[in-house]
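This is the structure I have questions about; it appears just below.
A protein chain is absent from this complex, but the other protein chains hold their places.
Chain naming follows the written order as A, B, C and D, and within any one chain the residues start at number 1.
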Amino acid sequence: MDIATIIGIFFGFSCIFISIIGGADIAVFVHVPSMLITVGGMISATLIHFSLSQFLGIAPIVKKTLFWKMPSMQKLIQDMVNYSAISRRDGALALEKQLSDIHDPFLIKSLQMVVDGQDQEFIENSLFNEIHYLQERHQEGKKIMEFMGASAPSFGMIGTLIGLVAMLTSLDDPKNIGAGMAVALITTFYGALLANLLFIPLAGKLGIRSKQETLMREMIVEGVIGISKGEAPTAVRERMQTFVSAKNREELKPTIDMNKQKVA
Amino acid sequence: MDIATIIGIFFGFSCIFISIIGGADIAVFVHVPSMLITVGGMISATLIHFSLSQFLGIAPIVKKTLFWKMPSMQKLIQDMVNYSAISRRDGALALEKQLSDIHDPFLIKSLQMVVDGQDQEFIENSLFNEIHYLQERHQEGKKIMEFMGASAPSFGMIGTLIGLVAMLTSLDDPKNIGAGMAVALITTFYGALLANLLFIPLAGKLGIRSKQETLMREMIVEGVIGISKGEAPTAVRERMQTFVSAKNREELKPTIDMNKQKVA
Amino acid sequence: MDIATIIGIFFGFSCIFISIIGGADIAVFVHVPSMLITVGGMISATLIHFSLSQFLGIAPIVKKTLFWKMPSMQKLIQDMVNYSAISRRDGALALEKQLSDIHDPFLIKSLQMVVDGQDQEFIENSLFNEIHYLQERHQEGKKIMEFMGASAPSFGMIGTLIGLVAMLTSLDDPKNIGAGMAVALITTFYGALLANLLFIPLAGKLGIRSKQETLMREMIVEGVIGISKGEAPTAVRERMQTFVSAKNREELKPTIDMNKQKVA
Amino acid sequence: MDIATIIGIFFGFSCIFISIIGGADIAVFVHVPSMLITVGGMISATLIHFSLSQFLGIAPIVKKTLFWKMPSMQKLIQDMVNYSAISRRDGALALEKQLSDIHDPFLIKSLQMVVDGQDQEFIENSLFNEIHYLQERHQEGKKIMEFMGASAPSFGMIGTLIGLVAMLTSLDDPKNIGAGMAVALITTFYGALLANLLFIPLAGKLGIRSKQETLMREMIVEGVIGISKGEAPTAVRERMQTFVSAKNREELKPTIDMNKQKVA
Partner (left out) sequence: MDIATIIGIFFGFSCIFISIIGGADIAVFVHVPSMLITVGGMISATLIHFSLSQFLGIAPIVKKTLFWKMPSMQKLIQDMVNYSAISRRDGALALEKQLSDIHDPFLIKSLQMVVDGQDQEFIENSLFNEIHYLQERHQEGKKIMEFMGASAPSFGMIGTLIGLVAMLTSLDDPKNIGAGMAVALITTFYGALLANLLFIPLAGKLGIRSKQETLMREMIVEGVIGISKGEAPTAVRERMQTFVSAKNREELKPTIDMNKQKVA
């Protein structure tokens, strides 16, 4: 999980916690029936809205996307430049030895296609198709999170309405009014907290992660096509650098690929 | 109806039910005049918004879409591969015998066109036209559900306003205040519940179902065109597999079509 | 007016009426100053937003669109098929005798152009221009209705604020509180009712009507072009049937045009 | 200012005024500090959002657009037809004498270009560029008005929050509660009134005015191009009439240009 998410969640709940213990008993804010209606209602609505496989798939997608380790762009370009130098000197088959050192399955698959001598159009179509399905899965995850972020406050409000009606029909003892209303408001609190501190920001992070991952994969495709065409390392670097802003591009100039390639 | 919808509706209403009986008498929440204004107002607004045929058509569309049994993509591709093998060996007319075993009317119609020797462009146009009207009907159903989801809370609020005014004009007996307000809030509760647990998520499901059904039909069109062109089973499979992500594509490699075809 | 609109308005106001008399005196809900501020404010805002001619034009547009009698698609195609048969046998001039039996001015104008021997491109341009201005007028009417639907609740709220301030500044007699708040809430009730039971759904109906009327006119243009090109009745039917879903298309197969044409 | 805006503003404030004096003392609704926070906050936010030149430019743009006298389309076409007749008989230079009778600077500029013998493409580009910048200024004015319409209710609510907190911290004398809350609500009233009776509808009018003025200018461009090409008056009329719906087009048939031209 990226560090910002961890800090955000930890810091956010600390603020809420401090805010609560400053004015009231924390026990008042832990109310299981209120959780049931807010979280249960939200999950029910999500199940009705989406298919079971989409719903069950959300956890792995979210986990994978949040924990996906974004590689350095410069390292990626450097690697591809090296692969292209190897491919030019020793032929595409020589890349096969490199595959065992790579961890990203998409990169492995891309290079394997070059090794297999697939033609350029086929590589491009296959990989962009792959990227397309990845994006669609990300979009699906994001939509489910957004729906949960819209649904949680609604069920919070429904819970509060139930609590208010319950309180209003038992007004005999005025001492109960305060406690009754307090309990009624807890569900609205739960709904607002879940939506604003978890679902809405996490949906946003999913979108940003998806964009980064897509960019990374498009750079790989660009590089692999250069390699499969037998382009010079400099040409491959230039292809990939169009995805990078000029400022960051300068820093990539020092090429240590030639040495590294001999080692390989 | 897909299992997620059933679980969601059952689980959702259980949460509401448990939540109610935990704090109040369930009888308080069953209030026929409140139902009349919320549901009646919503239905009236829907009738004014849409045409009578659209309104009456919503029930069958929703039912059909929710209960539509999504066939397995792999089975569909397998079947089409078999049909293409049959067509190549024994001629397109031989497909006619297969039609009796098929349940999907769209697939029957598609294959019948091949049997009838219609030219490829005509088949494509007719079937995409068909898909277009299907999507339009789905869209219509979705829009009506969404309008109901927006209308129900509004009439809930209108009901609450009526209840509040009624209560405020009869303040003589302070004991009535609580009960009056409780009754007034019931319509808001009904409106929020109908919108958030039924109409909004069901409209979402309709959209997802529509997308799946459209995809399925587009795969059929792609396959049928391959068959009508007399393509090899492998070519037909590849045409249809562009609709499937690479991961799921691997699993489809084992082709048992040749044996099956002889049986057929 | 289409039957759904009549049923919806009648049923909707009945629900409101029953709901009111069930709990309070109906007289409480008839409050002329509250009507003044809600309706008057809404009309004022609409006048400021739109031009006077647009504002005055809304009534006839709405009336015309709601009362426009949607002809049967099948009858329309049947008629056009007959006209094409007549035109092929007896020449385009023979269509002139048919014009007196037609009620739709758009259809009359379209056929008159064929009779006048206008060239096909001119007919197409003129008629699509006509359709374009019709759609624009519909869109204008829809926008005004939607603006009213957004404005009415706002002025309802403004009225309630005025009522609350009035009540709060005369708290001396606590007996007035209830009555004062009840009156204050009436404007919100008016605004919500006008928006949700009239303006928003009527704007929706205008949109649906506009779509139907546009489709009908596009079918006429398609048919008239076929006639002006001297196409066979079957070709004209096929042109027009692309606007109809396949299911409804079958029913149109029986052509009684040849007999009918001889009669004509 | 167009008559609808004047009627709307006058009628709207009358409704509010009558509504107020019916229930309360008008003095209660005139509260300078409340105006300060609602209007001052809104202006501050607008200054932060837009640049100073945009903010200062809003008044003249709004004034110009609202007071712009929409000329009659038929008169415009008639004039252009006359100019084209003059140009054809006596040459483009003869148009120069007409310029002194024209009030619209855009029309003067357009004809001057013809007189100067500019080529058609240059005229078209210059004038469409001009129209583009006009639209952009209109759009800017509209956006500022819309932002004010969104900002005013927010600062109304902020004022109410300040008032409520002030009232709640001085509850010692219960007699103050009513007056305190009444004052607190005044800012919400101001914000809602400014937004719904002024800024939102005026932004709408700006949009409609912009559309009309653009249409008028596009008609002028179309006509001027016809003149510069030396087209016949009828051709110029037909060019310009494509902007007019067929119904209004008939009325333009009587051409009195020939006589008028001789007079000129």
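Heads up, the rule we're going with is that a residue touches a chain if its C-beta (ideal position, glycine included) is under 8 Å from a C-beta of that chain, and two chains touch if they have at least 3 such contacts.
A quick note: this is a predicted structure, and the numbers were derived from the prediction, not measured.
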Chains in view that the hidden chain touches are A, D
Of A:99, A:150 or A:182, the residue that touches the missing chain is A:182
Considering the complete complex, of D:36, D:59 or D:93, the missing chain is touched by D:36
Per the whole complex, from D:12, D:159, D:178 or D:204 the residue touching the absent chain is D:159
For chain A, residues touching the missing partner are 2-5, 7-9, 11-12, 14-16, 18-20, 22-25, 28-29, 175, 177-179, 181-182, 185-186, 188-189, 192-193, 195-198, 200-202, 204-205, 208, 212, 242, 245-247
Across the whole complex, the chain not displayed is touched by chain D residues 33, 36-37, 40-41, 43-52, 54-55, 126, 129-130, 133, 147, 151, 154-155, 157-159, 161-166, 168-171, 183
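We take it that only the chains that are shown with their structure count from here on.
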Neighbours of chain B that also touch chain A are none
Chain-touch separation of chain B and chain D, in steps, is 2
Across the interface between the identical copies chain C and chain D, with over half of residue numbers shared counting as same and under half as different, the residues used are different
Rounded to a multiple of 5 degrees, the Cα superposition angle from chain A to chain C is 145
In whole angstrom, the CA-centroid distance of chain B from chain C equals 28
Separation of the C-alpha centres, chain A versus chain D, in whole Å, is 46
Chain B residues touching 2+ other chains are none
Contact graph of the chains (line, ring, star, complete, other): line
One finds touching chains in the pairs A-B, B-C, C-D
